[in-house]
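Removed: one protein chain of the complex. Kept in place: all other protein chains.
Right after this comes chain A.
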Amino acid sequence: MKYQVETQALPYSTIILHCLKYPSKGVFGLLIGNKKGDKVTVTGCVPLSHESTPLAPPLELATALVHGKFGVSLVGVYFSNSNPSDASLNMYATRLADRITSVTSSPAILVQVMNERLVSDCDQDRLVAYEKDGDSWKETKTIFQGSNFLRGLQAVIQKKLYRELADFENHLDNPEFDFYNTNLSNKLVQVAEFRT
């Protein structure tokens, strides 16, 4: 096991909101952050798609745009499966992560939302992280300091802020939608009182 992955409150919440906006679908997105030694800190995320089988063109485009903006800070991929009890790795997610690895020339991490833990009384980490080991993906450690910010997240969910989230697919349907979710992030910090 090489990496430990810590996802900060803002990206953590955004990922959960992405899932909540599309309860009947799987979601995909990119992770922004930094690597220091064996620790990966995820400081932001960019929601991409709410299809279980996203095709190459939108992913290629989004990767080019996000890599153009963030460069080496593009550290990985997050996803959730559409079926709540399906905890398997999604081939489309691993393929996208491989692509990130080749674009940034640095090993990408993969984060999966465990759908069955998306209930309010769950005190486990909803995210599981993987790193590539040879040809296969192996689970790696996550650092979870949930209980504090999960309360904030609860407030955000009650305000139904997930309806304001936009992913890259939404942006392609209507370019007025900001898939970086600048305004939503500001609101999240306010409502949930996340420390930035």
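Please note the rule applied: a contact is a pair of C-beta atoms (placed from the backbone, for glycine too) under 8 Å apart; a residue touches a chain by one contact, two chains touch by 3 or more; residues count from 1.
Please note the rule applied: contacts and distances are computed from a predicted model.
Set against the options "Protein SDA1", "ER membrane protein complex subunit 2", "Guanine nucleotide-binding protein subunit gamma" or "Trafficking protein particle complex subunit", the UniProt name belonging to the omitted chain is "ER membrane protein complex subunit 2". Residue A:166 is the one among A:127, A:166 or A:188 that touches the chain missing from this view.
Which of A:86, A:116 or A:133 touches the hidden chain is settled by the complete complex: it is A:86.
Mapped onto chain A, the interface with the missing chain covers residues 23-24, 52-53, 55-58, 60-61, 64-65, 68-69, 83, 85-86, 91, 163-166, 172-173, 175-180, 182-184.
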